[in-house]
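With one protein chain held back, the other chains of the complex are shown just where they sit.
Chain nomenclature is as follows: A and B, assigned in order of appearance, with residue numbering initiated at 1 for each chain independently.
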Amino acid sequence: MKSKEYRLWQILANAVMLIFTLGAIIPFILLIIASFTDNNWATVNGFSFFPGKWSVAAFEYIAASWKVIGKSYLMTILVAASGTFLSILVTTTFAFAISEEILPGRRLLNFMCIFTMLFQGGMVASYFIWTQVFHIRDTVAALIFPGLLMNAFNVILVKNYFTFSIPESLKEAARIDGAGEVSIFVRIIMPLSKPILATIGLMTCLSYWNDWTNGLYYLSVKNGSQFFTIQLILNQINENISYLSKNASQMAGVNIGSLPSTTVRMAIAVVGVLPILVIYPFLQKYFVKGITLGGVKG
Amino acid sequence: MKKRITFLLLAAMLIGSLAGCGNNSQNEAPGSDAAVTQSGGEETQTQKEETGSVDAGSEDIYEIVMIIPTLGTEPAGLADVEEAVNAIVEPELGVNISLYPIFIYDLTSQTNLMLQSGDKLDLLISFVTGVGSYVSKDAIMPLDDLYAQYGQEIEKAEGVALAGGYYNGQLYAIPSEEKHARSYGFFARTDILNELGFEVSKDEVYTLEDLTELFTAYKEKYGEGYYCVAGTSATTELYSNIHELDVLGAGISTGVLTGGGLDGDSTVKNLYESPEYEAYAQQMYEWAQAGFFSPDASTNTDAGTIQVQSGYYLGSFSSTETDMESNLSRDCGYDMTAINLVAPYASTSMYMVSMWSVPTNCENPEKVFRFLNMLYGDNEIANILTNGLKDVTYEVVEEGERPGQMVVHYAEGVDAANAPYIMPLHVFGDKLNIAVFEPMSLDYYTLAEEFNAGLPDSRKSLSLGYVFNSESVAAQRSAVEAVVQQYSGIVATGAQDPSSVLPQFQKALRDAGIEDIIVENQTQLDQWLSEQ
Partner (left out) sequence: MAKNTTVLLSKKKRPWRRIIPLYMMALPGIIYMICNNYLPMFGITIAFKKLSVAKGFWGSDWVGLSNFKFLFQSNTAFTSIRNTVLYNVVFIILGTVISISVAILLNEVHSKLASRFYQSLILLPFLISWVVVSYLVYALLSSDTGLINSLLKSLGLNTVNWYQEKSYWPVILTICHIWKGVGYSMVIYLSSIVGFSQDYFEAARIDGASKWQQIRRITLPLLKPTVITMFILSVGRIFSSDFGLFYQVPKNSGALYDVTQTIDVYVYNALMKNSDYGMSSAASVFQSVVGFAMVLAANFIVRRYSEENAIF
């Protein structure tokens, strides 16, 4: 009985997952094929799984600009790594503090946190504060601090996890043994929080990886271009080209042909995605099945 | 041991949180007055300033921060160009130029941010948008007095084109426009024209029927998968390539003079309700039915030149004066011939393409304006700023009369993608003072001057110098703009039957308040005319 049910579920689960996975992969394969398609052919025939003409011109272009693209790659990795690390630090400590019921003012802090999700001052005000008050223009800090370091959504997730998934009895036992709050945090809470840490770590890392608005506002072409990230570069290429196409009538002095073609943009998109694909499988081991609560009765 | 760890952890967090917010030792400026000019912005810019020649902090040398719109990569040779320009302007004016490149698509929004936050900025450029929104924010200053006093070179270079810089009766911007008029039409591939047996003369003005003849012949010869009109998109507007149109310094959606202001008629009209527009919509639909437009024409995002390059398109609509033919031929990779549909004429919006303004918070507008004036003078500055340095970016093939006028080609190993400094958006100074790239020749300069000189007064719109101020109808304008974004591409590419889509379009416009805008525009125009 049981094993038949078990097999049924395995088939169901694997089938559904396979469908979703294929649905995710197939367009990505199209993307890869598109980056190997000859651009002139693509202009006329659109992108397809079986291009009439193959070409590695897109990747040659990337290789030629490797200095720029390679540097932005490193920058993106650096920013994502340090940003994620700092973010986890700030978020978990804050979430832990407001998850403890004895903290006076806890509900106020909680509300303050959620309020930030609902009302924002807007781009102009943020720009003003970050550049005129904190002077982060053209620094690496501009990519890490504005907007992404701690957000209320992550705080809520972590706080909920601490509240619902970590038994008070463990903390009590430690307190009886004389441990301070910080010690409890480091020795008990953190090790048990691997799933949620992996979750917000992933989400934060992705938001840093995909972000280009910070670079757009706070890095100038003249003094900040060494900090450009890969998404920023891709975005700029796309926006420049689309602007030129829209205003073509005023732009006849410009040789649009010298700008990267659609296939190059596809190639850059592929290149931008690769590191995440490589790192993600390693993060998954933290979504460990089953946390045993040995050592504490009841 | 436990206590030590705890202590270290707390210390680390404290330090981390302090580093997080105030990571500069600079005193935090009181967040209050954004109008204060000497704010943090200057520090980040001047610190990185090069041109070791002069100490930027000294009293005599004034630093001018000038925005330049750029495409693609950051120019590696920026410092050298600044040095070269400073070598010319410093002894004469006592100023140092600091170039601030901004990507073209982001130009307006970055400029606005900088202005609103009080960054140091001395010269800003408005590209195609006009100065209306800057003036309504009190962001730029009127230049009438400065122009009267120091604008001699500008007057020589721009002449009638200066009309583009006026707004609310004052001069707010200096245009950089070498063409005093534009003509419009359709560019077709020369080889196909020859193949189909069509003779095209540059001096004649053709009609839409002539084009239809050409397109039909093309379609007959080539058939499926080949299309006539490239370069369309979701927001294309082809009407102005076919008829004279005066947009009164604003846009089509804010009211136009359908005769182009050339026939003495000063009635501001809603173009979208006019019989001419309905005829145009019908024509485009017929063309789409006949297969002259691709079925995806209204969702296309490729540039027209790239489409023509692929070999499946006949050509595109464009303006057709002076250098357009060689520009398009170069970009399309095929020789293109201009089929004129509209003879050259002049209206204010043609002079508003690239205009320079001075922000209200500029500290030394006098020096800034004198520099601007120099830019239009008979010297190398405009050329350096546009094309970079001789023998670095380009090599001279043949020199012309004035300094800067010459035929050049790229230097050894240099091309458009890796040039140390090249600004393909020609926005500086007197554009007849800059070099032209092969295969153009020195004839271009004489051609351009003849073109300008040969424009009769009868082809100048009666509204030259008038720009519509839409502040009081801003909400309607935004709403109308959203409607135009939705429908203009559909009509231009004949994607749907105008008998159903045009009434929808017209109604949506009325709902959005276009009639208020027209009335306001007419009132302002009448008043302006009475003051002339």
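Here is the rule we go by: a residue touches a chain if its C-beta (ideal position, glycine included) is under 8 Å from a C-beta of that chain, and two chains touch if they have at least 3 such contacts.
What you are looking at is a predicted structure, and each value in this text was computed from that prediction instead of being measured.
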item	value
Neighbouring displayed chains - absent chain, whole complex	A, B
Touch with the omitted chain, as defined above, among B:Ser266, B:Ser294, B:Ser326 or B:Asn373	B:Ser294
Contact residue for the chain not shown (choose from A:Thr84, A:Asn110 or A:Asn240)	A:Asn110
Interface residues of chain A (partner: the chain not displayed)	5-6, 9-10, 12-14, 16-18, 20-21, 23-25, 27-28, 30-31, 34, 44-49, 89-91, 93-94, 96-98, 100-104, 107, 109-114, 116-126, 128-129, 133-134, 145-147, 149-150, 153, 155-157, 160-161, 163-169, 172, 180-182, 185, 195-196, 198-199, 202-203, 206, 209-210, 231, 234-235, 238, 262, 265-266, 269, 272-273, 276-277, 280-281, 284, 287-293
Chain B, residues in touch with the chain not shown (by the definition above)	6, 10, 13-14, 16-17, 20-21, 31-35, 108-109, 112, 115-116, 118, 129, 132-133, 137-139, 225, 234-235, 251, 294-296, 298-299, 301, 359-361, 470, 474-479, 481-483, 485-490, 495-496, 508, 511-513
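Heads up, the rule we're going with is that only the chains that are shown with their structure count from here on.
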item	value
Chain A-touching residues of chain B, taken from the complex the two chains share	2, 5-6, 9-10, 13, 16-17, 20-24, 26, 28-29, 31, 34, 39-41, 43-45, 48, 70-74, 78, 99-106, 110, 113, 116-119, 127-128, 225, 231, 233, 235, 301-307, 309-312, 318-319, 323-324, 327-328, 330-331, 333, 353, 415-417, 424-426
Touching residues on chain A, where the partner in the complex is chain B	40, 43-44, 68, 86, 89-90, 93, 123-124, 127-129, 131-139, 141, 145, 149, 179-180, 182-183, 186, 216-217, 220-223, 225, 236-237, 239-259, 261-262
